[in-house]
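A single protein chain has been removed from this complex, and every other one stays in its place.
Here is subunit A:
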């Protein structure tokens, strides 16, 4: 083929009121065909009621090398979790 079709990332929203979820990728010449192909590839068994397609080239991702500066700081902040606070036995509904 002379021209390679761009890659698209596919997001599907299932019927249960959840957010769109990344399910995979595919090649298509344009957005319309990307939606058509996504329907054929990713929703053959009632997996969804809505499709988003995004050009892979348009996605900006964090780098694996940034893992520590990005995510390490939250490790020490255990008070952000409710289980950090012991509640007296007698106190209910909290």
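Just so we're on the same page, contacts are C-beta pairs under 8 Å (C-beta built on N, C-alpha and C of every residue); 3 or more make two chains touch, one makes a residue touch a chain; residues count from 1.
Going forward, contacts and distances are computed from a predicted model.
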Among "1,2-phenylacetyl-CoA epoxidase subunit A", "Sugar ABC transporter ATP-binding protein", "ABC transmembrane type-2 domain-containing protein" or "Protein-arginine kinase", UniProt-listed name of the chain not shown: "1,2-phenylacetyl-CoA epoxidase subunit A"
Touching residues on subunit A - with respect to the absent chain: 1, 3-5, 7, 23-27, 29-30, 32-33, 40-41, 44-45, 61, 63-64
